[in-house]
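Every protein chain except one is present and positioned as in the full complex.
Order of writing sets the chain letters: A and B. Residues in each chain are counted from 1.
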Amino acid sequence: METLKAPETLKVRVWRGDAAGGEFAEYAVPARENQTVLDVVTEIQREIEPTLAYRFACRVGMCGSCAMEVNGRARWTCRTHVRRVARPGEVLELRPLANLPVIRDLATDMAPFFDKWARARGQFQPKDAGDGAVPDDFAVVPPESKARREADAGIECIGCGVCYASCDIVAWNPDYLGPAAMNRAWTLVNDVRDGARGARLEAVSGDAGCHSCHSTQSCTQHCPKNLDPSSAIAGLKRSLFWDSLLGRRG
Amino acid sequence: MSLDPRGRSHPTYIAFILHRVSGLLLALFLPLHFWALGQAIHGEAALEGFLRWADNPLLKAAEWALVVLLALHLAGGLRVMALEFLGWRARQKDMVAASLGLAFAAGVLFLLNVG
Partner (left out) sequence: MSRGAVHLWAAQRVTALFLGVAVAVHLVTIIIAVRGGLSAAEILGRTQGATAWFLFYCAFALAAGLHAAIGLRTIAAEWLGWRGRGFDLAWLGIGLLTGLFGVRAAWGLYVA
């Protein structure tokens, strides 16, 4: 005859507060064989604390909206199993993403993050149709060309902000564009159909741009899509160096 | 702003910290080094006087530390330049390990020859 085992509990420390400040609150939820960090947050909100604010949408690693600081490191909570970040008996600690203003509890204001994509000229500008008109013909971009492979390497970014929250330079300089915006700029610098190379390189240069990156590679280390923004930023530095030296900048 | 160490324990982050701290200490040492060698302007006796003053275990240990810091900063800098100018994104962790190896080797060679 089987004996009924009392469910083990998982202790969770959740940062509660808003832009003015806050503190950790402790909760206990049943520990399950298979639970993601997002499952835990949802359980707390549904069963214990209905006022807990957090953000999610797809729950399957496609939308990039559920990122938080899990035990001191930015992660997608929907794709992070609790047992991967906390051994049995260990406390789970959740904070809102670093380097972004807090709206409430675990929800941050992503506006500064996306504003920087615009400042880094993250929008595609067709070379042969400056007015936005549809070009007459398709551009031929050989899949094996070096530029195409560089662009492909960074194109899968879904803008979750994990790299931005992991970046020391953003923490030290609020104007710094950050890994995601410059990764986007690098894909466009390598897009042979794009006509704004000069202006884009100008936008990502200097202390608020690629030249402040120290290649700590926290962005590359933590990117849930395994992209390499650190190398993208290095590519921007390289392009700016040779363009300046060879007089290709306006 | 305090930075959480839990997300910052990967090899390239440690390489950054070592590169920054070694660079900072070397930059502060540079004027002292130039001042000491500048004793030569006052003749061989002045330089010899400084060298005899510096000839004690504490300053020998400091010299050893500076040699290690210099080798560390050199090797770490080569890694950064390889990433920036050659786009070597693969094997970054091996390059960090090689940097530490070079600094260690310089430290051992110094110890074997000093004295």
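The criterion applied here is as follows: contacts are C-beta pairs under 8 Å (C-beta built on N, C-alpha and C of every residue); 3 or more make two chains touch, one makes a residue touch a chain.
Computed from a prediction, not measured in an experiment: that's the story for all the values here.
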- [ ] Tell me where the left-out chain touches chain B, residue by residue.
- [x] 20, 23-24, 26-27, 30-31, 33-45, 47-48, 51, 55, 63, 67, 70-71, 73-74, 77-78, 81, 84-85, 106, 109-110, 113-115
TODO: By the contact definition given up top, give the residues of chain A that touch the hidden chain.
DONE: 169, 172-173, 202, 205-209, 211-212, 237, 240-241, 244-245
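Keep in mind that, in the parts below, only the chains that are shown with their structure count from here on.
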Open item on the list: Based only on mean CA positions, could you tell me how far chain A sits from chain B in angstrom?
Closed with: 34
- [ ] Show which residues of chain B lie in contact with chain A when the two form their complex.
- [x] 1, 3-8, 10, 12-13, 16, 19-20, 80, 83-85, 87, 89, 92
Open item on the list: Quick check: in the complex, which residue numbers of chain A touch chain B?
Closed with: 69, 71-74, 98, 166, 168, 171-172, 214-218, 220-222, 228, 230-231, 234-235, 237-238, 241
